[in-house]
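Every protein chain but one is kept in place in this view of the complex.
And now, chain A:
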Amino acid sequence: MKFYEISKEPIHIQSVIDKVVQREAGAITTFIGTVRELTHGKKTLFLIYEAYEAMAVKKLEQIGQEIEERWGGSRVAITHRVGRLDITDIAVVIAVSTPHRADAYEANRYAIERIKEIVPIWKKEHWEDGEEWIGNQLETVAYPSGKPEAGDVDE
């Protein structure tokens, strides 16, 4: 079973959840990231997601390993979509199961924040009057050494 995937096709939510079902679990949390129409009042028509697929899968696996080390007994599955997505389409689904519910919420939150830091996936917003690649929203993050620092990724 592939727990970490990049998909050109629409994501089937239940199949991601099914991957983390385990007898030891008391909770499964599911995060569903969707395409929003308005960002700071600006209307998006559609998005294009692009990935460095081989590395993106490795980095998703890394996130899963980090979670399984930090939250004992957890199991993680993540699928991220690429290609053209319309408003309300599903961009990412993260499922985490853990023995107790607090860990399932925390670990799932950790996964989406980490995706936004280290997984090589980019989105291009298309508006009525133009288009632009989006990078950490305001382009405020610099990487002086050329890669993410421990401090950048340990939130």
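Simple rule for what comes next: a residue touches a chain if its C-beta (ideal position, glycine included) is under 8 Å from a C-beta of that chain, and two chains touch if they have at least 3 such contacts; residues count from 1.
Quick note on the criterion: contacts and distances are computed from a predicted model.
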Which one, "histidine kinase", "Molybdopterin synthase sulfur carrier subunit", "NADH-quinone oxidoreductase subunit F" or "MFS transporter permease", is the UniProt name for the chain you do not see?
-> "Molybdopterin synthase sulfur carrier subunit"
Interface with the unshown chain - residue positions in chain A | 33, 49-52, 54-56, 58, 80, 91-92, 112, 115-124, 133-137, 139, 141-148
